[in-house]
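The complex appears here without one of its protein chains, the remainder shown in place.
Chain IDs A and B follow the sequence of writing; residue 1 opens each chain.
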Amino acid sequence: MTETGNQAERQPAIRTRGVTRDFQAGQQTIRVLHGIDLDVCPGELTYLVGESGSGKTTMISIMCGILWPTDGDVEVFGTDIYSLSDTDLVNFRLQNIGFIFQQYNLIPSIDAASNAAVPLIAQGMDRLEARERAVAMLDKLNIADQAGKLPNQLSGGQQQRVAIARALVHEPRLVVCDEPTAALDAKSGRRVMDLLREVGVAEDRSVIIVTHDNRIFDLADRILVLEDGRITHDGTDMPEDH
Amino acid sequence: MLWIAIRMLTGDKQKFYGLLFGIAFSTLLITQQLTIFVNLLERGASGTYNVSSADVWVMDPVSRTTDVAYALPSTALDQVRGVPGVDWAVPHLRANASVRTKDGDLEGVAIIGVDDATLIGLPKGMIEGSTDVLSQPDSVIIDDVGAERMFPGQSPIGERLELNDQRAVVRGIADAIPSFTSTVVLYTKYSQALRYVPGTRNRLSFVLVGAADGIDAKSLSERIEEQTGLKAQTRDEFARDGVDFIIENTGIPLNFGITVLLGFIVGVAIVGLTFSLFIRDNIKQFGALKAIGVTNGKIAQMVAVQAGMVGMIGYGLGVLGTVGFISAFSNDPTFKGFYIPWQIPLISFAAMVLIIVLTGWIALRGVMNTEPAAVFR
């Protein structure tokens, strides 16, 4: 979709070079990632697709700064995040990255708007002001009327939209989604993805989605296929064999 | 974030109330048992504390408590009076006697003979009558708990008793803290008490001493011991002796110690289990928060606030329960004079803090060890 020249001009949202990750399983050392070099461009909706055990969860964890690579460098918007101190890394995530989890991981005892406001609150914003911003974000996601409900009073799609609101409320430059549609039926999943694309993708924001839900592959700007710790496909469409 | 922490805590009502119950129950158990324990022990000192004006008690060197006393020769009073720094000294007699009530029942009583002229040795307050009634012949003043025990449901005033073949008429009720054994206590004048108690060679149990202005009771007691060769204890020392006597001669400390320990263990168990269950339930949320960008310090604060809130409320309710218990039973003669020493809530508070810190720390370790990456699995 985007031209190569254009890509070179712009700083990549994520640049990984030689990212390797080993896991210790008993006496054995298993290499999950084999030196991945990857550039993710801003303004794109990038899919990371792969079978279970292909290393896609490890890859995305490393890319968003919550899992240390065994080897290699990760730059997010030009910052070598694994050279930051622990606290700085945490703050970097808080300022720059939005997370959407498969299980939503909403806090059950606070209402939707407060859940959506968590990153702002964590940044130190006044709770009520944060909540107003969160309600505005929920409004963009068309569930402002559910703002006062507790998560368990909402449907799955609504919960995921609250989760999206939480990921976007503090205007992060990178949004990371783990299987956002896995727990949703086709229709809800589709609607969630439409909204995510509509609200989440912006000029200077990059969205990475880990998924193997083929129902939504058509929404991607770029699809990366990961197999056995190596990127085997990089294109705008899925290869036929998938 | 702390607001979120509190919401997380109170959101799960079952566990929240479980935690509250655990804390409140062990606070109640520890506070209440310690209170009863301390009060029971202080029953051993009631004889000392009932005498409000004596700075120093002088006794035979072998005497141990108000009830375990070996009599002194009567000149001991004058010897004590001769010690510099002694403002005044009066005789005090304590002895056990059997009394025959009007119905012919036999009841063991403690006879306390107070100084004839000054009535030093009587409890501070009277419930009925005045201390002047002792100037009437054959008068005794009964203590309130003893009155309830000896004359249940009726006024003891005017009742006649027979003591050592002598007539004794109850003419007043004193407001006194009962002794450890709740023995009926009859107060009378020293000279009268001599007649009520079957004779032995020496009768004077104690010499009560008031210190002159500016004289420290402790140094005065040392001076009395040095000059007279008798044993002199300050009021606090002597009260302590009474308590020690009970500690040495009964199983109370062990029993109550076990109960308090049980309270502590129950508290740790309930609170620890519930709190770690609560944390485990919320571990995914904590993981998500860590991934989003909440520092470990902040997470620790959240857990601390949760633990603190549960602890504070539970402790408050537990102490309230203890206060309720003590005040509800304050009219019962068994619990007469029971009070909560201010140190005990502090002790149970410390125990509570220990429980909270212990369980909170264990729970927190789980949260701290959670890899934020776990949220993607």
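Everything below uses one rule, namely that contacts are C-beta pairs under 8 Å (C-beta built on N, C-alpha and C of every residue); 3 or more make two chains touch, one makes a residue touch a chain.
The rule we apply is simple: contacts and distances are computed from a predicted model.
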item	value
Name of the absent chain as recorded in UniProt (options "Chromate transporter", "Biotin/lipoyl-binding protein", "4Fe-4S dicluster domain-containing protein" or "NADH:ubiquinone oxidoreductase")	"Biotin/lipoyl-binding protein"
Chain not shown: contacting residue from B:Gly22, B:Gly263, B:Gly293 or B:Gly337	B:Gly337
Identified contact with the non-displayed chain, of B:Gly82, B:Gly108, B:Gly251 or B:Gly297	B:Gly82
Given B:Arg64, B:Arg171, B:Arg235 or B:Lys284, the one touching the chain that is not displayed	B:Arg235
Residue of B:Leu194, B:Ile246, B:Val268 or B:Leu364 in touch with the missing chain, whole complex considered	B:Leu194
Positions on subunit B where the hidden chain makes contact	6-7, 10, 13, 16, 20, 49, 52-55, 73-75, 77-82, 84-90, 115-120, 124, 131, 177, 191, 194-195, 199, 201, 203, 210, 212, 215, 223, 226-229, 235, 309, 312-317, 319-320, 322-323, 326-327, 337, 339-342, 345
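Here is the rule we use: only the chains that are shown with their structure count from here on.
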item	value
Interchain centroid distance [CA atoms averaged], subunit A/subunit B, Å	64
Residues on subunit B engaged by subunit A in the complex (per definition of touch)	1, 3-4, 7-8, 10-12, 282, 284-285, 287-295, 298, 371-373, 375-377
Footprint of subunit B on subunit A - complex, ascending	57-58, 60-61, 64, 66-67, 87, 90-95, 97, 99, 101-103, 105-110, 114, 118-119, 121-122, 127, 166, 178, 210
